[in-house]
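All remarks here apply to the structure that follows.
For this depiction, one protein chain was excluded, whereas all remaining protein chains were kept in their positions.
On to chain A.
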């Protein structure tokens, strides 16, 4: 198997891994942000991602808006959706046990999936084509789709922007304060609701960007399309150390590369590709319970 593989095939697989991994990274950042601040695993994140894909589909294929207008509207609507979900499903439970919050998140996830099935039918919709992004060009025998190069660049830019916001701006400082100690932050006069809303807005915007790029690469839109990416990106966030933005990117890339490399080196195991995510998760959690870049949790007494 390995012997028969040429350098060209191997390089092509690395390109595949980089683009899938960066997509995972983009979505994983959203998970990690919300967890970092609220200690909540937002299980609806994958479905927010799915809704963003539908917003884009409707903007371009149904209402014939230009793509740049559609992208702005999509990001706006998705942010609104994220903030609304937080307002309706999470805020009333803020002082409730974390388990209730988690169950509420799962409820929102099912609600979004079923609403989407009801409104948009269970049939796949074809996402509009972006020839500029998808027409491949070849270097040697290697095929590059422009979108596969754009994805890692966008992921890197957004990660840097996010790190800047968190570390250098006032709202970022407030976010970090809330993450460290919710009650004390409140006593210090930080407007908790505003901070949490902005967290959800940013997380959802990232999901929207992820969805747009995802659909350019895999142009079909389905009500359940967010389930598997949601799960995998959650795993990516945990691998990198949930709550840590750089960790989410690292986790996403590790996951993307391992999936593709497993397919490359063990073609007979390709049907188990999804299992690799869980295997990596278990191994990392066994040795590094806080993930690769996660901080050690100190229990307060």
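What to note about this one:
Assume a residue touches a chain if its C-beta (ideal position, glycine included) is under 8 Å from a C-beta of that chain, and two chains touch if they have at least 3 such contacts; residues count from 1.
Definition applied: contacts and distances are computed from a predicted model.
Missing from the rendering is one chain, named in UniProt as "ABC transporter substrate-binding protein" (options: "NADH-quinone oxidoreductase subunit D", "Cysteine desulfurase", "ABC transporter substrate-binding protein" or "Membrane protein"). Among the residues A:5, A:80 or A:285, only A:5 touches the chain that is left out of the figure.
Across the interface with the omitted chain, chain A contributes residues 4-6, 8-9, 12-13, 16, 20, 92, 117, 121-126, 129, 134, 136, 138, 141, 143, 145, 214, 217-220, 222-225, 227-228, 259-260, 263-264, 267-268, 270-271, 273-274.
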